[in-house]
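Quick one: the structure is below, questions incoming.
This view holds just a subset of the chains, kept in their places.
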Amino acid sequence: AWYIELWGHYIVATPPGARTEVKTPVKAVVELKTDYQLVSREWKRDPTPVFIGDREVREGKVFIIAGPCSVEGEEQIISTALAVKEAGAHALRGGAFKPRTSPYAFQGLGEAGLKLLAKAREATGLPVTTELMDPEDLPLVAKYADAIQVGARNMQNFTLLKKLGRAGKPILLKRGFGNTVEEWLLAGEYVALHGNGGVVFVERGIRTFDRTLRFTLDVGAIAYVKQHTHLPVIGDPSHPAGDRRYVIPLALAILAAGADGLIVEVHPDPDKAWSDAKQQLTFDQFRELMAKARELARALGKEFP
Amino acid sequence: AWYIELWGHYIVATPPGARTEVKTPVKAVVELKTDYQLVSREWKRDPTPVFIGDREVREGKVFIIAGPCSVEGEEQIISTALAVKEAGAHALRGGAFKPRTSPYAFQGLGEAGLKLLAKAREATGLPVTTELMDPEDLPLVAKYADAIQVGARNMQNFTLLKKLGRAGKPILLKRGFGNTVEEWLLAGEYVALHGNGGVVFVERGIRTFDRTLRFTLDVGAIAYVKQHTHLPVIGDPSHPAGDRRYVIPLALAILAAGADGLIVEVHPDPDKAWSDAKQQLTFDQFRELMAKARELARALGKEFP
């Protein structure tokens, strides 16, 4: 049997067939199978909000995380933080540890990047989110970040997922580009079962035979997951677009499909960015996106604080 | 050299290297390559409207085609036509010739189905659209239908595409579920080059490794094609959803991604439908979709007549 505290309950997970004596206010997970349960809406009906800093990601509301692909320097991250804050973003993103396909590509500023993110938080009040790659860096990243991103390539890094169960910070769990929806929900189940109920699912496009855009954004997965989990679901329009000309329509499609927010790449001078140069929005484009997203939220009956 | 009249111009298409003498008001396509040209927005800047009956599918407006997967009988098609008309649909769809994966499945009512569609048009004033499978049936289908659908499985049936160049009716060209965006545009080029400029592109989902829903709706393709063709682009949320619970969010995502309309399956009693029973909307669900689509159109700054 397995004991966890989640969402205000003390839970005992028992293997199939086991008898377990439990006491109030315990909520027992009986007859565990290999399916996802803790993250399912069948198991927990009411939507679960997740707090990033003091801000809430939850159903019925639009939550916008914006910022550069990589933290590149103080001026870059501070100016971006100020710009996205003014345009209405609710959190700042920025990569300090970068998963790069080639070992020769820029791998991120590391702790120096984390410190700059913390400075940007001080300057703007925006909570910050950043990716963790190496489980050994968890204490370091948890010290600076308000939410920890799991990248697409690590969605089934089960060692990492288990450790994030004890991270004490909310997790933005990106879907792997080669992973099914069920595997994504089970990755969330790993984090929850190991003690962390603050999981936000992030759809960011999958690999398909069509490579017209960088990835195929799967809005059907958003529609499906919204109906099957009580946890928040957001979408990343930047990676599937791969080109800033397509980011705004994809962002609006994500919200119209029912997502609870966006995580989007913004850079002061995208063409000079050290990574993902083609797909990051300029400040002007981000303001345009925010204006349109606000109109859309109204049409969908959602708050956009 | 190849002579066609399209979009108010008399066009001469010449192979690479050929010299051709042309006179005003001829617009010459010089140096044909194997890329799409006639359908490209580079070649023709202003958006081209396509008329289905007396109604216009065009940029800046939302056009809704609704109706059952298959025409099953008079009461079924007339009641559906009345219901979708009252809810605000602009055209009626209904299959008389059905492409079925199994030779043992219901193959459509054929001409009897076409006659019922014509009756439904009389009863409601809605123009009707239906699929053509056999090139030999073109005169028959063109006699009854206001627009001719090319199904996903026939998107690269080049024999059919060439004949549709002389159909004298607009074409709803569904994207093949195994076809790239470029192939889809080139299929439209086939129809245009053979003389028919009334092509509406229809995204309806592709095959990917994820089979959670029936197909993966590719909203990125909608965003891309809208920027690369002057012809209208609409989306089909029913086939990718495969289940009516997901049709409305997919329909809204299609519109938010920039499509000029929807083609959606509606049935008086979906569970008893002879084909696609799971994915057809009830009348109530269709009314809900229309109300939401109307709100969305307003947010997107589009007409919804």
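We just call them A and B in the order they show up, numbering each chain from 1.
We adopt the following convention: a residue touches a chain if its C-beta (ideal position, glycine included) is under 8 Å from a C-beta of that chain, and two chains touch if they have at least 3 such contacts.
None of these values were measured; they are calculated from a predicted model.
S.K.: All chains share one sequence and 2 are in place; how many are there in total?
M.R.: If we count every copy in the full complex rather than just the 2 shown, we get 4.
We take it that only the chains that are shown with their structure count from here on.
S.K.: When the centre of a chain is set as the mean of its C-alpha atoms, what distance in Å lies between chain A and chain B?
M.R.: 36
S.K.: Sort out for me which residues of chain A touch chain B in the complex.
M.R.: Residue list for chain A touching chain B: 178, 180-182, 205-213, 215-224, 226-227, 240-241, 245-246, 249-250, 252-258, 292, 295-296, 298-300.
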